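Let me give you the structure first, and then I'll get to my questions.
Here the complex is missing one protein chain, while the rest keep their positions.
Residue numbering begins at 1 within each chain, and the chains themselves are lettered A, B and C in the order written.
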Amino acid sequence: MLAYLFYIVAAITVTTAVYLIFEKNPVFGALYLIQTMVSLAVLYILLEAQFVAAVQIIVYAGAIMVLFLFVIMLLNLDIGEETKNALPYQRIPAILMGIALFTIICIVIRSKLLQGKQDQYTTAFVQGVGNTKLIGNLLFTEYLLPFEITSILLFVAAIGAIMLAKRKL
Amino acid sequence: MLRSKNAADWGNVSEMNKEFLVYLVIVCVKILLVFGVVQLMVISMIWLERKIMAHMQVRLGPMRVGPHGLLQPIADGIKLLFKEDIIPEKASKLLFVLAPAMAMVPAMLTFAVIPFGDAVKILGYKVDLVITDVNIGFLYIFGVSSLGIYGIVMAGWASNNKYSLLGGIRSSAQMISYELTLGLSLIGVVMMTESLSLVDVVNAQAKLWNIILQPIGFFIYFTSAIAEVNRCPFDLPEAESELVAGYHTEYSSMKFAMFFMAEYANMITVSAIAVTFFLGGWQGPFLPPVVWFLLKLSGCLFFFIWIRSTFPRLRYDQLMHFGWKFLLPLSLFNILITGLVIVIKG
Amino acid sequence: MITITHYLVLSAILFTVGVIGVLIRRNAIIIFMCIELMLNAVNLSFVACAHYLNSMQGQLFVFFTMTVAAAEAAVGLAIIVAVFRNKETINIDDINIMKW
């Protein structure tokens, strides 16, 4: 049953992603991407990563994509009219390159290059403690420095966004 | 994800025994019950609001249909149902149709994790009076409510009307801004409870309501909630006088009714969250828990109506300044204080 | 049975779709969304690996990726707005003055 769920969700994810890149209208593109992200959240739940799933919805679907929609509407780009195509000859090679990239990645996935080490956080252990609690613990002890650095990153990004977008400060 | 029943077990068909079937039935019943009650409340809210506001403004309100206009919502509903369903020619049809549903669904979904009563025994089965107790209920609420914005934004854009679009843009900016303070105001409660489950939050308030310990948090939450559901005095996205009703200008008939209902449903949702997080949930003496819950909920809803009839609408820049320059620092301050107290108390 | 390979291949597909999107689209915002798609694809592989290796690091890394994505979205969209204000377009083929 879980397998079916995976296949269904994966199909939705891929379909919406493909729609995104062929969709003329950016608003619809954004909506497709939202759907992709929500489907990914479902996949995260299947992978026992509840916290990541929730954050995926809140941050990606709820905040970042709203920002995208907001900008699209602000610039009123509703008609996806692409006036000038300077590189019409790049379309076919690009798609071929994409396929080549996919093939290579699949080869890497099948190869012995990807080796992992089993860690201590088994499903049973995680469920005993609680996924959120574990992440919180790790984030505020072992990974405190990167966590703080991301906060600085966000701070700087906020300043940068204001600097860029404001006409006059 | 589910505490009572592990999600991973679903995959094993052979283990789908009787117990699971019973569980399924109970959940379905609970869903239907909650959905029905909420719809009923929405309908009665429409009547109540008109009546209460009328009395506050020293008039009578609806009096014609039924005693004291009691059947007015039903009359309104029938009227809307039979009106012509207009879809503007240049509108984006799919989104235009989808938008009201998108507004309605998240409002209802939130109820899935709100506990409305203590556990009771029915026919030998222990039944929690909550549709499902998720251990990340807090995150769930925010995940779902952050999606609620899309209904309004899509409606505003799909209508292909500049007023609607302005309403949509306004609401997206407003809701992003206030969602931040909304979330931060509840962090204090979560820090004290040390759990993200709403059942735990309610249980932790058996002795003392959180509104006593977190008055600032409650104030911030309620203010942000009003903005989040686009109620007066923060109803900029649908300001009749400047935007000709904003994002639902082009809507008519049942679609309009759904927006209308979504707004009230959202109101009930945020009130229910307020009750759960700050007002002790279903906790209370003498009366049955469910009754206590409904009573507190009604009190909150009355507060909404009260504010609507007393406060004037803010200007848009005032709204933004209030959110970013006052509420956000205040909520951060609140978290800081809460953290300090927790650390000092050990 | 769903193995890690399923997830990784799905991730690869999403990533490739994102890459193709970046290469063939001309609307800056859509390109940006394609980049977000690529980030999401990578996130998926992180979570999948974390799950199948009983590790927590993958999930933590997703958390950091999201932070970066959020920062990137804020700054990137601000840049797009600024470009639009100057050039009245976000078709990146019209924004090509940085050349010989």
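We adopt the following convention: contacts are C-beta pairs under 8 Å (C-beta built on N, C-alpha and C of every residue); 3 or more make two chains touch, one makes a residue touch a chain.
Everything below uses one rule, namely that contacts and distances are computed from a predicted model.
The complex appears with one chain absent; UniProt names that chain "NADH-quinone oxidoreductase subunit L" among the candidates "ABC transporter permease", "Cytochrome C oxidase subunit IV", "NADH-quinone oxidoreductase subunit L" or "Branched-chain amino acid transport system ATP-binding protein".
Shown chains touched by the missing chain in the whole complex: A, C. Here one chain is not drawn; of A:2, A:18, A:97 or A:154, the residue touching it is A:97.
Touching the omitted chain from chain A are residues 86-87, 90, 93-94, 97-98, 100-101, 104-105, 107-108, 111, 113. In the full complex, chain C touches the hidden chain at residues 19, 22-24, 26, 31, 92-93, 95-100.
Heads up, the rule we're going with is that only the chains that are shown with their structure count from here on.
Viewed as a network of touching protein chains, the structure reduces to a simple linear path.
Our note on geometry: chain A versus chain B, Cα centroid distance of 28 Å, whole angstroms.
Look at where the CA atoms of chain A average out and do the same for chain C: the two points lie 6 Å apart.
Counting partners per residue, chain A has 2-3, 48, 51, 55, 63, 67, 74, 123, 131 as the residues that reach two or more other chains.
The set of chain C residues touching two or more other chains is empty. Listed in rising order, the residues of chain A touching chain C in the complex are 2-3, 6, 10, 13-14, 17-18, 20-21, 23, 26, 29-30, 33, 36-37, 40, 43-44, 46-49, 51-52, 55-56, 59-60, 63-64, 67-68, 71-72, 74-75, 77, 80, 82-87, 90-91, 94-95, 97-99, 101-102, 105-106, 109-110, 114, 116-123, 125-126, 131, 134-135, 138-139, 143, 146, 150, 153-154, 156-158, 160-165, 167. Considering their complex, residues 1-3, 27-28, 31, 34, 41, 45, 48, 50-51, 54-55, 57-58, 61-63, 66-67, 69-70, 73-74, 76, 78, 123, 127, 130-132 of chain A touch chain B.
Residues 1-2, 5-10, 12-21, 23-27, 29-30, 32-34, 36-37, 40, 43-44, 47-57, 59-60, 62-64, 66-75, 77-82, 84-85, 89-91, 93-94, 96 of chain C are the ones touching chain A in the complex.
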